[in-house]
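What follows is a set of notes on a single structure, which appears directly below.
What you see is the complex with one protein chain gone and the rest in place.
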Amino acid sequence: ATLALAQAKTIEPGQDSGGMVLLPKFLGILVFEQAHEGAQEAHDELQDKGELQFLGPTPENSVAGQIEIMTTAGTQGVGAVMLSNNAGDQIVPAAQAAAQAGTKVVTWDSPIPNGEGESVFVAQVDFEQTGRVMADMAYDIMGGEGQFAILSASPDAANQNAWIASLEKVLGEDEKYANLEMVETVYGNDQSEESYNRALALVDSHPDLKLIMAPTTVGIQAAAKAMQDEGLCEQVKVSGLGLPAEMVSYTLNGCAPQFALWDFRDLGYLTTYVAYGLATGQLTGEVGEQFTAGRMGDYTIEADPGREGARRVLMGPFTVYNKDNVEAAAK
Amino acid sequence: MTRLSPGALRILALLLVLVLVAAFFATQIDNYLNARLFNRISSSVAIVALIATGQTLVILTRNIDLSLGSVVGFVAYATGAIVSAAPEIHPVLLALAALAIGAGFGLLNGLLVAYAGIPSIITTLAAMAIYRSALVEFSGAQSITTEDLPQWLVDFPNTQLFTLAGVQFRAAFVAAVVIVILVHLALLRLRPARALYAVGSNPEAAEMAGIDARRTVLAAFVAAGALAGLAGLFFLARFGNITVVAGLGFELKSIAAAVLGGVSINGGSGSVIGALIGAVLVDLIENSLVRWELVSEFWREAVLGFLILSAVSADALLMRRLTRLRIRREKAAPAPTPKEATS
Amino acid sequence: MTRALGPWETFLLAVLVLVYAANAWLSPEFLTLQNQVNLFQLSIEKIIIALVMAFVIINAEIDLSVGSMMGLSACAFAAMVGEAGLPAALACLLCLGIGLAGGVLNGWFVARMGLPSLVVTLSTLIGFRGVARILLEDRSIGRFPDWFNALGQRGLIGPVPLGLLSFVLLFVLLYVVLERGGFGRKTYVIGVSREVAEFAGLNTARHKILIFMASGLVAAYAGLLFAARVGAVRGDVGQGFELDIITMVLLGGVSIFGGSGTLTGVGLAILIVLSLRNGMSLMNVTGHIQTGVVGLLLIASVLVPRLGARLAGRVPA
Partner (left out) sequence: MAVPVLALRDVSKSFGATQALSGMTLELFPGEVHAVVGENGAGKSTMIKIMTGVHEPTSGTVEVDGQPVTLSGPRGARTRGISAIYQEPMVFPDLDVAENIFISATDLGLVQRKGLLREKASQLIARIGMGLDPDRVASGLTLAEQQAVEIARALSQDVRVLIMDEPTASLSAHEAGELRRIAKGLAAEGVAVVYISHRLEEIFDIAHRVTVIRDGRHISTRPIAEVTPDGMIAEMVGREVGNYFRKDESHATPEVLLSVRGLSQEDVYEGVSFDIHRGEVLCMAGLIGARRTDVALSLFGIHPATGGTIHWKGQEVRIASPREAMALGLAYVSEDRRKLGLAMPLSIRSNVTLATLGKVLTRWGLLREGRERAVTQGYRERLNIRMADADTPVGKLSGGNQQKVMLAKWLETNPALLIFDEPTRGIDVGAKAEVHDLIRQFVRAGGAALVISSDLPEVLALGDRILVMREGRQMGIVPHEDASQEAIMRLATGQERAAA
């Protein structure tokens, strides 16, 4: 959207970031591992003299663990922490302390909701747009009318909440979706078992349900499996955000005709460019600053429309997968 | 058998509570008491029941196994890795592998508890963390997905063995129930299995009476591990998508099921049938709550906690009543005449 | 201190010295004042609760609901201050009241209804968390008064923040109560055998309820500390903390069956776990490995003295 006022900065390789920490919500999840691969690729490309650490808490201890790693990173004075925030605003004091110690805090995947303590957020997609993409998929699958429900991760997941809010906004504002009725939101806590049971319970409590929208990779997969196992695929479809590799069979057999996602490798790659730029002082993080992120091309730092006073780099766009393109992506 | 044993009483009380809960929800939820409810509960109970059965064996010996959830997760992942590497593997072989890996973890726990003398709560608290860490290391963050699995495995949990008036008896559920009943019979009838009760009832006396208490405890842990391993395979088959959080929280669920099912946390008394009913009870309450329109999403947990507490209290009160009734009846019946009275 | 350390405490002290020495050797940041304060601050809620959990477990009970009570208290505070606009000081008092009430609830079911505490507090673990969820749903509430946030984030006396100060004071107080006081004596006796205590005329039910109240109160206080430390509250505050807390207490030598253990041991165990975790963090060891190492430590710490004793021929086979 921004005009090319200034020339995009080329980020010089070979400098010392002072060390960078890639901090996912927790370890052991494929998408974060993919982000790590992307980050490693960028790190190698940039010939950073500082080290790239991939440190994460355990799933049971995610919030406290993220705060701890953030605090320790500040103590050690690393150049940048790249955070997929799972702690909501609770990370703020730790992030601010780290920032004061000179550590740049770059968020990706999931930002700090109030934006404090964060230098910039690398947004995978425009959160406003997420609502529209989900609404469109729902409209397509349901033929423009009927009931659908949402299966989210946990009530505490800031990005999920933002996406659901934007979906509700789109549904309320656009006449096109007037006949789509969102009946309920339930939470599966990103566990297969809970998500699976919740999905079935949705079907039981809403006999006219036509679609389950799950903006989480665990949830969408569990819901699709549940519908398939119970022979409900004709009646209730599944959509949301999912990994092609996990969803390919459900897309092909019609249980989950459409779903969307972005590339986590690219996200990790881009985030590392931004963090390295900031840590080496090549980027200031001002709104309007333009830079070239290696193979991914030019990006601009802009004000985040969703969070007042916060800044973001928008990676975009969504890829919507269906039976035509899912197989190729699953490879 | 004219009189009920305390064990049978306890199961009766539990069933009563179960019926009460179902009856209550039937008044609240439309279309509640039907075959679908059975299908839902039975499918998800199949996994928990196996773990709760293993947990019961351990609790009977006055121990506890907090690592079962991690074992479930690890075995689910490991068996997933095995079938994706060797899709042609024979189902029985795979099941044996699941049992063996689980039993291996159980053996480790059991050795530390029984032979090294480390209290089980410490051992398995540590093991819970270690096994899950091992899973994170071992998996390298790669998930197992349904695509990696052979069709027979994916189909297994929902294969309908027979259907009665819309009530489907599915393979996983039937298998789990058969296992629970077998373990129940073994506990009731096999003399070596009775040692579990003896050891839990009074460990010192067991040692003095010449029971090999250590081996008994070891056996309980190995069996619990093996059952959790099998549950891991069921987990894999049912959910298909295995990540490092698989099985998280199952240890508490299984303890809740066992304790609700009347297994004494101090060892020595309880039955696996009770644990099965306990598992059904928790699942029934959870499942029904999601469908109860009166409670919104955010009220569910609070109501769940309250209901579990009520169920436990109701069970305790019922149990006291029934026991008193039984004693009355025994008193009324002619008691066996003591020897001295005839002298 | 008139009493010498018991063998277990001596062992823990040795381990602690070892961990500190290794950390200081391996990481230059470890001994800095800021890091030493951080070391406590990062787990301050857990270690404060652990002190009272020691009482609960010595009394042969368990309180699994502490993490949820923390959450409930924090959420109630956020709802009162952030949404209802109550003065923060008043809200703090009300939250402590909630902690007491939760403790009474747990204690009543355990001591008067005679239900196992494992079951009761497992239910309230779910129930208290549920109430917390009802209060905040999917919201996250922050922007508390500055003085409140400062209490959690800045030093109160020099660099020592309120949390650390509370921990030290509570430790001293509880040490005296447990190891020098009549209340502590009763706690041990009831923990060994409730029947013996009852036959000796002790009011065991009241004692247990008091202990659960203390547990609830301190958990609620910890919830407030957490809110102040992180400056924002969500429904998941304190989730899963109970296991870490129990781990520390058990490592401190408190028997899960009740009746034995000392607060000194628990204090040492807390220091060991914290410094070990901190040291590993400074050496960039990732989360699950840390957890695994603490797990191994837990086993080793029980195993090593036993093996030592057996080698020395003190424990027969």
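A, B and C label the chains in the order they appear, each numbered from 1.
The rule is simple: a contact is a pair of C-beta atoms (placed from the backbone, for glycine too) under 8 Å apart; a residue touches a chain by one contact, two chains touch by 3 or more.
All of these numbers come straight from a predicted model, not from anything done at the bench.
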Ask   = For the unseen chain, which displayed partners does it touch in the full complex?
value = B, C
Inquiry  = Looking at the full complex, which residue from C:85, C:158 or C:201 touches the chain that isn't shown here?
reply    = C:201
Contact with the hidden chain (one of B:28, B:84, B:201 or B:310) = B:201
Remark   = Cross-chain touch to the chain not pictured, restricted to C:46, C:133, C:186 or C:288, is C:186
Inquiry  = Considering the whole complex, not just the chains shown, which residues of chain B touch the missing one?
reply    = 6, 188-192, 194-195, 197-198, 200-202, 204-212, 264, 268-269, 327-328, 331, 335-341, 343
Query = Can you list where chain C touches the absent chain?
reply = 176-177, 180-183, 185-186, 188-189, 192-193, 195-203, 259-260, 316-317
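Everything that follows uses one rule, which is that only the chains that are shown with their structure count from here on.
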Key: chain A-chain C separation of Cα centroids, rounded to whole Å   = 35
Centre-to-centre distance between chain C and chain B (centres being mean Cα positions), rounded to whole Å = 30
Query = Do you know which chain C residues sit against two or more other chains?
reply = 133, 137-138, 243, 288, 291
Residues within chain A bordering two or more other chains = 27-28, 58, 60, 155
For the chain C and chain B complex, residues of the former touching the latter = 109, 113-116, 118-120, 122-131, 133-134, 137-138, 243, 246-247, 250-251, 255-256, 288-289, 291-292, 294-296, 298-299, 302-303, 306
Ask   = Hey, which residues of chain A end up touching chain B in the complex?
value = 27-30, 32-33, 58-60, 155, 184-187, 190-193, 196-198, 200-202, 204-205, 207, 218, 221-222, 225, 229-230, 245-246, 248-249, 330
Query = For the complex, which residues does chain C have touching chain A?
reply = 29, 32, 34-35, 38, 42-43, 133, 137-138, 140, 142, 149, 152-153, 229-237, 239-241, 243-244, 277-278, 281-282, 284, 286-288, 291
